[in-house]
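Only one protein chain is missing from this complex, and each of the others stays in its spot.
Note that the chains are named A and B in the order they appear, and that numbering of residues resets to 1 at the start of each chain.
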Amino acid sequence: MKVETHKVARLHALLWGIFSLGGMIAAFLLPVMIYMTAIAYPFGLWPFSSPSGCLYCPTRDPSFLVTGHLLGALFIFVTIAGSLYHGIFRFQTTLTELGLLKYRRALEAVGYFIIFVGIIVLGYYLVAWYLNGTIA
Amino acid sequence: MGDAKRYPELRRRLSSGWWTANRHYTMYMVREWTSLFVALYSLMFIYGLSLWATGSRADFLNFLKNPAIIGFSLIAFVFTMYHAATWFYLLGAVAPVKIGRSRTKPWQALVLNIILLIIISFLAIWLAVLR
Partner (left out) sequence: MVVLDALNYIKAEIDGSLTYRWSCRMGVCGSCGANIDGEPKLTCASFLHDFKGRTITIEPMTHFPVIKDLVVDMEDFMEKLVKIKPWIIRDKETPPEQGEYKQSAQELERYSQFSSCINCMLCYAACPIYGLNEKFLGPAATALAYRYIEDSRDQGKDVRFPIVHEMEGVWECTLVGECSVVCPKGVDPMLAIQKTKILGATNALKSLLMPRGGH
């Protein structure tokens, strides 16, 4: 009788779970993040509007999110790390569906490397700014 | 049980243009490509922070005001909103809630989650910037 062996892809299950979480983050938190940095701040809209109404000279700016402000730093970290993870995980899958199935291992390696480096760098910057107000 | 490879020579291979075959497949591919813009925006933002780290706060702010960066971010914004909309719809499709005898439909989850998104966005601005 043929004995079947099935290897549960436990690691992949966890990675998929994180990807799902990243999808929630990208859907609920990334829009407001992009709004703040690319629409509100450059065009002087709320919450970065300037009193005289001039463009490009608001009284606050998105760097305020980062320096010494724990909630702001956490918000940036969760949003960017989650979105980066989700985006790369999913795009790597999309590339395999477009005929690059053979290169799946290589794509995964590159993808996880980018995620790893990106999150480490992001975390380092945010922690350094929060603790010092500047990068050491 | 027969030999699973009885007719190997007649197996038709899927070409890499499979997603152009019908509208559903094409919309699926557009939906998946939103992930590229989500990832690229994140990497771009980290790069912007690195300008501050190696330079000054003004470098970061100028980076945000750069027209090319704004242009790309606006495109990323459109794709991110499309990701959010399709994600909410999928949530409705894979997690229907039983209310009495009937189940919720995906479009209802879409509407509900868009409202939630607006609330969370205001909360995020209040907590992160205005407090």
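Following the convention adopted for this analysis, a residue touches a chain if its C-beta (ideal position, glycine included) is under 8 Å from a C-beta of that chain, and two chains touch if they have at least 3 such contacts.
Keep in mind that what you see is a predicted model, and the values were worked out from it rather than measured.
Residues touching the missing chain, restricted to subunit A, are 4, 6-14, 16-17, 20, 90, 93-94, 96-97, 101 (touch as defined at the top). What subunit B contributes to its contact with the hidden chain is residues 1-4, 6-8, 10-12, 14, 18-19, 21-22, 24-25, 28, 32, 90, 93-94, 96.
Here is the rule we go by: only the chains that are shown with their structure count from here on.
In terms of their C-alpha centroids, the spacing between subunit A and subunit B amounts to 12 Å. Contacts from subunit A toward subunit B in the complex involve residues 23-24, 26-39, 41-42, 47-48, 56, 60-67, 69, 71-72, 75, 80-81, 83-84, 86-91, 93-94, 97-99, 114, 118, 121-122, 125, 128, 135. Contact residues on subunit B toward subunit A in their complex (touch as defined above): 15-16, 19, 29, 32-33, 35-43, 45-46, 49-50, 52-54, 57, 60-61, 64-65, 69-70, 73-74, 76-77, 80-81, 83-84, 87-88, 113, 116-117, 120-121, 124-125, 127-131.
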